[in-house]
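With one protein chain withheld, the remaining protein chains of the complex are depicted in position.
Then we have chain A:
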């Protein structure tokens, strides 16, 4: 009897317990979910009277590298066009991979290899969406922008360009979009033609039209100038090149973190960029190419993954995209790019661009107020890059003295020597802004430059 009673009490207690917790779950869970949702999406936003704006202080907390003292002063990092800093989620993605599922991809049948392969291929799909590419196999992983351009020059170029064919680039190209074509021209007897720029740094489109002819077989143009921040009218450039049957490569190294890219709307034949200028890791880049063109191109590097079958008599090559990915790829960094794109997506590229444009306008006005300072690249369409020279002061000295005040900028020719020659200068000082920079930091730059002037003159 006693036993039965205790079982009864236990049953009552147990059902009360269940009811209690299910009620709790029933009422609490929606709030928990809601708050997770709110926290996830709105962590980086602040509400103003009229609209939401990015909460830069919250964003800065994701970049612990920014919170340090350099040469006795709080660091101001204005070298973002060279490489952006990486947010904690990206650093964590790298650590999670190495701590949890580091394995070589594609051929492994064990669980870790499966996990790594699926994360690796998820990045490819994320990049497909990022560029709005029609097919996932149009996304080729490279080691960076330079690597992508070399791949196209060495495969498409060597297969399809011949003696006397003309390749058009611009005055403002980075050396990485000059030298691969010069090497090809030397080998194949092609001719390099250059679209000039005006004094503002804008391309002279009439001159471009004059250069186009039936001899033009390839056009390779930078989307955004690394040295000046000028945005080129790539839609028009592509349209005009296609009208005469030439193929076009767009170097998107500087554009990718600032401008929405839609390779289908642009109708670009090739588009290249690097992850490390996009809050992602170094040593990882992307080559987008139209499927039919990539299929027609011969492979470049030989080795694993890019083959179907190897005998000593003949090797057959793998399908896209693997045909161009010989050797063990940069697995960890490819996987972390997924997180970098997700991060940028959470902030919203349009919000980021709008905020950075505010910084650009503020910096342009502030720098103009310094006597003897001249901005190089004053075209209307720019990303958040300000390049400038100061009367009687060498850019290198400017860089050293700013560094001594904790301000990191880039000085020199920015790997665009022909552009420097066009402006009759040997280099500039370049401040480039990312989403975590602030107007207060720009004030520090102005103060720093006034100090430079005081010391030099």
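Definition applied: a contact is a pair of C-beta atoms (placed from the backbone, for glycine too) under 8 Å apart; a residue touches a chain by one contact, two chains touch by 3 or more; residues count from 1.
Quick note on the criterion: contacts and distances are computed from a predicted model.
Missing from the rendering is one chain, named in UniProt as "SufE family protein" (options: "Peptide/nickel transport system ATP-binding protein", "Caa(3)-type oxidase, subunit IV", "SufE family protein" or "Branched-chain amino acid ABC transporter permease"). Here the missing chain is touched by one residue of A:134, A:400 or A:450, and it is A:400.
For chain A, the residues touching the chain absent from view are 71-72, 392-397, 400-401, 403-405, 411-412, 426-427, 451, 455-456.
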